[in-house]
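Missing here is one protein chain; the remaining ones are kept as they sit in the complex.
Then we have subunit A:
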């Protein structure tokens, strides 16, 4: 079926498109300047010796070092751990928020967003006060006799994970909450009226319809988590060393800009790989839910 369009209208539409495009030019310019140029510079830097000659030595050095791979493993453990906890804690929370009355939901949402308005450094040091040996949590645990010895809650992997989840949870929650709030309550009522149990409603109605939100939340969590620096540096006690702290060490102790650039590119590649995998996963998911009736 073809629709004939008035040429004058079409020209109008084209003009409009051009106008909107031109409005976005300053933003595009800034993105180009602030994101693409530095990346190109880092790529160039990764092929330079300290003397400024071209080399692939930096890549050989970084990729053959066991430290790089252990940092990579730590990075993945931290990001996937953060994501898993965010999904486990965030999804039920989003569900509760979405099903609460709007006034209550708004108040709860404000509490969820509160940490986002606090600087990350302040929050990280705040966790130190709570988690350290004579901190509030350990004082409560030992004081009440629940544990004989203070628990090792900070200056290790556990502490780092707690700090990262605290930062990421609100950012995960937002898209999931938005997706769940948009679910038509009539669908849930319909499912229930046809005899679906709560579990079935979750599985067949709520989860498929909020999958897009969970997916977006997961992408945000992973992209942020891969580059986390302050949290592992402060709460990890020197024992948790992802790629970001490896880059810092390479720069500040060795003044080796070339190798640090290689590590930075490794982070970029990791992000791209995760992006591709998530996109593939979403396509698969979409096929399963959309194509199912046709099959």
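Keep this in mind: a residue touches a chain if its C-beta (ideal position, glycine included) is under 8 Å from a C-beta of that chain, and two chains touch if they have at least 3 such contacts; residues count from 1.
In the analysis below, contacts and distances are computed from a predicted model.
Enquirer: Mind telling me which option in "3-isopropylmalate dehydratase", "5-oxoprolinase", "ABC transporter" or "Arsenite efflux ATP-binding protein ArsA" is what UniProt lists for the chain we can't see?
Expert: "ABC transporter"
Enquirer: Which of these touches the unseen chain: A:10, A:67 or A:190?
Expert: In the full complex, the listed residue that touches the missing chain is A:67.
Enquirer: Extract the touching residues of subunit A with respect to the undisplayed chain.
Expert: 66-67, 70-71, 132-134, 152, 155, 233-234, 237-239, 241, 249, 253-254, 256
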